[in-house]
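Here the complex is missing one protein chain, while the rest keep their positions.
Labels run A and B following the written order; every chain starts at residue 1.
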Amino acid sequence: MRARVLIRPKAGILDPQGAAVERALPALGFAGVANVHVGRLVELDVEDSSQLDSMCERLLANPLVEDYEVQLLS
Amino acid sequence: MRFGVLQFPGSCDEVDALHAARRVGDAELIWHAERDLRGAEAIVVPGGFSYGDYLRAGAIARFSPAMESVIDFARDGGLVLGICNGFQVLCEAHLLPGALLPNANLRFTFRQVELDVIQSDTAFTCASAGLARLSIPAKHSWGRYYADAATLDQLERRGQVVLRYAPAHNFNGSLRDIAGVCNEAGNVFGLMPHPEHAVDALTGDGSTDGLTIFQSMRLAVEGARV
Partner (left out) sequence: MSDGATLPTVQDALALGLTRAEYELVCERQHGPPNQVELAMYSLLWSEHCAYKHSKKLLRTLPTEGPHVVMGPGENAGAVDIGDGLVCAFKVESHNHPSAVEPFQGAATGVGGILRDIFAIGARPIAVLDSLRFGEVSGDRNRRSRYLLDGAVAGIAHYGNSIGVPTVGGEVYFEAPYEQNCLINAMALGLAPRERLVRSAAAGPGNVVILFGASTGRDGIGGASVLASAELGDEHSDRRPTVQVGDPFAESKLLECSLQLLDRGLLVALQDLGAAGLTSSAAEMACAGGVGIDIDVSLVPLREAGMEPFEIMVSESQERMLCVVEPARVPAVLALCERFEIHGTAIGTVTDSGRMRVFDGPELVGDMPVGALVEDCPLYDLSPARPATPIYDPPPATLASGASPRDALLALLACPNIASRRPLFEHYDAIVQSRTVRRPEQADAAVLAIRHPGKEVRARDDGEGADGGDIGAWNHAGTDGADTGAGGDHGPVPALAVSIDCNGRRVAADPYRGTIAAVLECASNLACVGAEPLGTTNNLNFGNPERPHVAWQLTEAVRGLGAACRALEAPIVGGNVSLYNETSSGPIYPTPVIGMVGRLPDARCAGRLGFARAGDTVALVGPFAPSLAASELAKLRGQELPDGLPDFDVGAVRSAQFAVRGAVRVGGLSCAHDIAEGGLAVALAECCLAGGLGAEVRLDALAGEDGEDDDPFRILFGEGPGGFLISGIPTGVRALGRRTRVRVIGTVRPDVLRIQLGDVSLSAALPELAAAHAALAELFL
């Protein structure tokens, strides 16, 4: 089973990478851009998808400052 | 007095930390794959890019066998100093509260910074009495200290904020200018600047203020022995 984990900075925490991208896009001529956040993507094959939450909590994300979302791809 | 300095694949400043510790006592390197801390009375988790900073700084190092031993050592009251990447490892291992995030300016920055000593009676600052400020180099790209407001209030209340960046010296955006914190028991301490690079006037840009941290640890260990 292939899984994809999306990891994002928690709302309310300063996200300078997101802020930098949010500044850069209009400078290139793209209007109407707001609320940009930059995170991480981890993709993996797993035999037991029930372990994914635990993997996220322990290693893939830092729950103190990040939220994560698990997507199961077939 | 024996220091043990951990060494991970990708550690950079572990030998610098080793030589700094040797100015104060004996010191040895402890390989990440070893569980035996070899009778160390204080542990230093050094700076660098352990495991390439892959995933998150310190995220992988915290699971190494040596760190598992260090966690037990800390729970038993042993002194643990985390420097820069070492601070990150200690936060990831939950030995210290909070997390280190990318610098607000998104850049690696190397600068000699001034730190205000907020708690001068900890096991890491007791030898710095008389020095209200420490001049120590900082060099990192992930050093912005973060904890939620309730935790920050608690840290301040309990005297766990040990060092703060002096005005105009906080280049990474750490909340409340926090440069170094200790745990509630006071035996684990992490800071982003590098005291091991301020122990010799010749290479320390004239400052040996960092030596006081190692000296404090020795005083604390020797005091505890009595």
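Here is the rule we go by: a residue touches a chain if its C-beta (ideal position, glycine included) is under 8 Å from a C-beta of that chain, and two chains touch if they have at least 3 such contacts.
As the structure is a prediction and not an experimental result, all values here were calculated from the model.
Every shown chain that the unseen chain touches in the whole complex is listed here: B. Considering B:R35, B:R75 or B:R107, the position touching the chain not shown turns out to be B:R107 (whole complex).
Not every partner is drawn; the one left out touches subunit B at residues 7, 9-13, 15-16, 18-19, 22-23, 29-31, 34, 48-49, 51-54, 105, 107-111, 137, 139, 196-197, 200, 202-203, 205.
Quick note on the criterion: only the chains that are shown with their structure count from here on.
Touching subunit A in their complex are the following residues of subunit B: 55-56, 59-60, 63, 92, 98-99, 101-106, 144, 146-147, 173. Residues 13-14, 16-17, 20, 40, 59-60, 62, 64-65 of subunit A are the ones touching subunit B in the complex.
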